[in-house]
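In what follows, a structure is listed as structure tokens, so that the remarks can point back to it.
With one protein chain held back, the other chains of the complex are shown just where they sit.
And then subunit A:
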Amino acid sequence: MLLALEASIFETNFIEQHEIIKNMLSAEIKDKYELVVGLEVHAQLLTKSKMYATDSTEYGNLPNTHISVLTLGHPGTLPKVNRKAVEFAVKMGLACNSQITRKNIFARKNYFYPDLPKGYQITQDKDPICVGGEVPVSLSDGTKKSIALTRIHMEEDAGKSMHLAGEVDTLVDFNRAGVPLIEIVSEPDIRSSEEAYAYLVEIKKLVRYLDICDGNMEEGSLRCDANISVRIRGEKEYGKKVEVKNMNSFRNVSRAIEYEYERQIELIEKGVEIISETRTFDATTGTTASMRTKEDLNDYRYFPEPDLSPVVVSEEWLESIKVSMPSLPRELHHKFVNEFGLPEYDAGVLTDSKEIALYFEGLCKLTKNYKAASNLMMGPVKSYLNELTLHISDFPISPERLAQLISLIDEGKVNFSVATQKIYPVMLKEREQSPLTIAQNLNLIQESDEGSLLPIIESVLAENEAKVAEYRSGKKGLMGMFMGQVMKKSHGKADPKVATKLLAEILDN
């Protein structure tokens, strides 16, 4: 059942193209101004059913297949809060060190739009479930900063209006109507597009670690609006802010911020006042344009939702949610640096995704050579996954097998490059074989006992008498050449450490 509206109903040309700034502002002028940004992120929660109804939230189904009298706002229906969604919102709050509101009152936000079945959205107004909190971010130059949160609140999504090409009517799909959302509102703490980007990466990481949202901005499960203003550096008051919508990737959020920063500075420099308005981002031109909708004038007439009793987060409930919290990226990062002694860089890469971090954590229970484990993960493992765009859950090598490979290196049976270049590729294909078997089959076990290495070394020295003399007369740099020869003769199997030791003993005596 598709609902039809007359096509002409929608005026599509409310986007007034904004003149692209042609003259780049000088760095000097730009430097006079400080950028001030606050972000509002909507995250679609991964609950099975909707925020106030039992309909499925599954994505990608035929239009209007996940609807009921409740989703469609039929007369006589009443909402009922999905407790799982409340739990997810609390998890996000705990992860951000927010205060959790115990008595949650819902509110109605009233406005008319065809994809809003009840004519109001049930959201939270004065009593959001999470108050305050912070999201720490790291920037490329190594600085760390904490972006403060204003609030996180629960609400429901709207349906989708579809203006299909060639269709006379505008169609509405209500599958998405009522899907639970949390809105994460930051303080205006962000001072650069890089900080905004880093903040979004962090939010995405958090929701994925918590398993409450798939964090996919392109598919719309994570959405971001930016409140952007500029002010003269040192000024205490904020400038007039502009809200920018329709940025469907992290990169576009950065681009929109950069564009707005320059646009607003230019206007101020020209003596034109900034107007508080809602603007839309155009990804093809990289510009923003004023949205001349009546929404600017909207008075949402919030008032307490009389159809829902307050939802109380009891001590017991809160405790059970705390207990169910997974390790957070910052906790794992801390562990990797402080317990495993890894460099900050490694810890950052390894905690980028929850699954990689957990795999790595599992691996480190099986080996004590954390640095080798980290090198393996960041090098061959990640490049294999990236190349085939696979998820770590599809990675064919178990942590046990990978730990065995590290043992081979530790025991001096193979060196790191043989392990990664010769044995690892076979392990990817031959799941049943242990790295040791593979190494043996390929005859890759290093010659590390002196008895078998000595004849090779002696023959190399015999073949290079002149060089030996040069070495002995002080040209110590020739050691590398001897080692190369030894490796060549041993077909790469000589343990470099043992070979160097033996060579030195013979040559220096």
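Just so it is clear, contacts are C-beta pairs under 8 Å (C-beta built on N, C-alpha and C of every residue); 3 or more make two chains touch, one makes a residue touch a chain; residues count from 1.
Note that in this section contacts and distances are computed from a predicted model.
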| item | value |
| --- | --- |
| Hidden chain of the complex, named as in its UniProt record, picked from "Glutamyl-tRNA(Gln) amidotransferase subunit A", "NADH-quinone oxidoreductase subunit E", "Acyl-CoA dehydrogenase" or "RNA polymerase subunit sigma-24" | "Glutamyl-tRNA(Gln) amidotransferase subunit A" |
| Touching residue (missing chain; options A:Phe88, A:Tyr120, A:Tyr424 or A:Phe482) | A:Tyr120 |
| For subunit A, the residues touching the chain missing from this view | 3, 5-6, 8-11, 69, 72-81, 108, 110, 112, 114, 117-120, 172, 299, 301, 303, 306-309 |
